[in-house]
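Apart from one protein chain that is not included, each protein chain of the complex appears where it belongs.
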Amino acid sequence: MIAGRRPEPELSSRSPSFFDEMRAPDGSVRPAYQQLAHWLDNVPKDVLDYRRKEAEFIFRRIGITFAVYGEAASTERLIPFDIIPRILNRGEWQKLSRGLEQRVKALNAYLHDAYNKREILRAGIIPEELIFGNPVFRPEMNGQAVPHNIYVMIAGIDVVRVDPDNFYVLEDNARVPSGVSYMLENREIMLRLFPELFIDHPVAPVENYADDLLATLKSTAPVTSSGEPTVVLMTPGIYNSAYYEHSFLADKLGCELVEGRDMFVKGDMLYMRTTEGPKRVDVIYRRVDDDFIDPLAFRPDTMLGVPGLMSVYQAGNVTLANAPGTGIADDKAVYSYMPDIIKFYLGEEPILKNVETYRCREPDQLKYVLENIDKLVVKEVHGSGGYGMLIGPAADKKTIENFAAKVKASPEGFIAQPTLALSTCPTFVEEGIAPRHVDLRPFVLTGRDKVRIVPGGLTRVALSKGSLVVNSSQGGGTKDTWVLDR
Amino acid sequence: MRIRIAHETVYRYDTPATKAIQILRLMPRNHDGQYVVRWRVEVSEDCRVEPREDAFGNLTHTFTVDGPISELAVRVAGEVETQDTHGIVRGTREKFPPSFYLRQTDLTMPNAAITDWAGEIGDGGKRPALETLHALQQAIYANFKFDVNATVPSTTAQQAFANKHGVCQDYAHIFCSAARHLKIPARYVGGYFLRGDGIVDMESGHAWTEAFLPDLGWIAFDPANGICATEAHVRIATGLDYLAAAPVRGTRYGGQGEAMAVKVTVDQASRQSQQ
Partner (left out) sequence: MLSRTASNLYWLSRYVERAECLARILDATYRLSALPQGYGSDTNEWESAIATAGSVISFGENYKEANERTVTEWLAFSPDNPASIRNCLEIARTNARSVRTALTGEMWDAINSAWHELHRYDPKRITREEFTRFLNFVMETSVRFDGTSFRTMLRNDAYWFSRLGFLVERADATARILDVKYHVLLPREAQVGGPLDYFQWASILRSVSARTSYHWVYRDSVKPWLVADLLILNRQMPRSLASCYENINRYLDDLAQFYGRQGQAQRLARATTSKLENGKMEDIFQSGLHEFITQFLIENNRVGNAIGDQYLI
């Protein structure tokens, strides 16, 4: 997730410049935070300090770590955990949750259309290049029957708040979104460390996520699967940065955690090697990128996949969750069309807002972007994780000039957005309890029967003062997210 | 012209393989100027061969074989009736709009050397497209040395361009890379070529390219021979690059010391066998 460092001048001149989720501008506490604020006022700092250390100790013991790319292979780091929960009230959540369901329905409808009839092109809603010019458009998925027409079973939608009434979607993640293990572990830790807080707060549970996920995956099993479908979780292996999450989820799902080498194809069926001989696999929750799942269909040099997996998929004998090729629905170029996409497929107004986005591919918008580049956040269309972007207000002249040259050279590769004034939440930092900027990634599960969303998600928090970058790879932390059930 | 083709690939293993899977793209389709009279694809081992159509409309055969496998042979034999269409390719199965074929792949991605070279040939966009494509074809034909030992299937356009030598596959990648850079849709074609010099036995099939111009449609360019495709070309598979049109993509499990022998015969069918 990405955002600028500083608000636009006209925003910051307002007072206060940021929407704080706990305190109104007059200093009064918003209703959802009443009890928490009271508790925070009375709890000694050393108690918080002690419990934070305890939380860190527990995280390290259970091995909930992630690897940072570019650092030595053995580096295993902890994502900092902030012990002060973020709270949403029931009304806020209901609106958000309706918006998420709408958004993911539209993503699935768009994917089905983009890989089949492409009515959206005929209607002139989006340019052809958005589909065919996209390097993650998978020709192999063209006209391919997908079990129950569900492409994105698991979506992570990054949302932010800028005021009491509106949620903005910052980014859709329709490929292999991660982070859900932190949502679950953060809650576990909070229940262990602060049981007293849960007595005062009717916090909607999240621990049914694994059951929901399993039900979702099973509901999408291919029609050819016999009886109870066999679901597996496919991981690139222990050196993947999210391996902890993979093993954690496999454990909660009660399914095998497989690597590509554990499976093989025979006569258009997929099997895994077990101590009792080959066993058919019906549904793969795969946490391996498209490029690496089948060396006979995609990148030939990979050892992570299963040779022939796509043939089994073509034959309709296995479900891949998510389907290959979903990247054309979640990149930053298609993002700017999402409101139109929602209207086109669902005939509804979008419930969640889109951040205003300038498409550099369009000459007049490119002109605007280049003229105002020092006030904008410019992002690479295919970049992610906070890499390959320019935060205009925070960059020096030289950096801006270099970036502008890159944009001019291939404008279709970039979009630009105004810097967003992300909301803040109370966070326990060095100097005590202070507001820090947050975003939220709720997880949306789409099965054949229904859409399931556990109340909450992963709140990421930018720990340094004033920073709007919440990415864990760039020093962000996480919080438990409470949705109050009243 | 009636062309008879035999294509045999034999894998031998010192210690037998335990399992193998292959996807073959070895089956021609009919289109204007190409009619498949008869065609057979055979696998030496007992197995079910699944016929299918791939993303680009190529006909594929997929099979899995259980070991022990000490030898595995794939044999293709058939006859195709061809006519010269002056390189114009019509009546093919098209699954994507031409603009899709502007997409570069890992194998065709150009570097500055290729884009500079392509830009020069295209005269900064001032030269008409058809003329540019012919010039590209001739530039590759004239300046690159044919060398079967110079490259491997994973050689990229950039590497082949720097080396200035390669095989028809590399020529096709360089052509696609440059054409796409010049905003002309281009694709890779795999197939067979009946040589003019009477040599009928070869070590592999052939590869060339097709480029799209709005008023002419797809036109076949063969930079390895410096000509547009003729009745001597038998078209088997197309795709964004070699990988998408590869005659065989496969994996074996276990097995040591693999030796692969390929024998391709492309000959003009005699009158008697035309019966």
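Should a chain be cited, it is by its letter among A and B, assigned in written order, with residues numbered from 1 in that chain.
Here is the rule we use: a contact is a pair of C-beta atoms (placed from the backbone, for glycine too) under 8 Å apart; a residue touches a chain by one contact, two chains touch by 3 or more.
The structure displayed is predicted, hence computed values, not measured ones.
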item: Partners of the unshown chain among those that are drawn; value: A
item: Hidden-chain contact residue, picked from the options A:Asp251, A:Glu356 or A:Asp485; value: A:Asp251
item: Hidden-chain contact residue, picked from the options A:Arg261, A:Lys408 or A:Lys465; value: A:Arg261
item: Residue of A:Ile131, A:Val206, A:Met272 or A:Val454 in touch with the missing chain, whole complex considered; value: A:Met272
item: Missing-partner contacts on chain A, residue numbers; value: 61-63, 237-238, 243, 247-248, 250-251, 256-259, 261-262, 272-276
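The definition used in the following text is that only the chains that are shown with their structure count from here on.
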item: Separation of chain A from chain B, taking each centre as the mean of its C-alpha atoms, in whole Å; value: 41
item: Chain A residues touching chain B - in the complex, by the definition given at the top; value: 128-129, 132-133, 135, 137-143, 264-268, 295-296, 299-301, 307-308, 311, 314-315
item: Chain A contact footprint on chain B (complex, rising order); value: 19, 21, 23, 47-48, 50, 52, 54-56, 62, 64, 66, 95-97, 99-100, 102-103, 106, 154, 240, 243-244, 249-251, 253
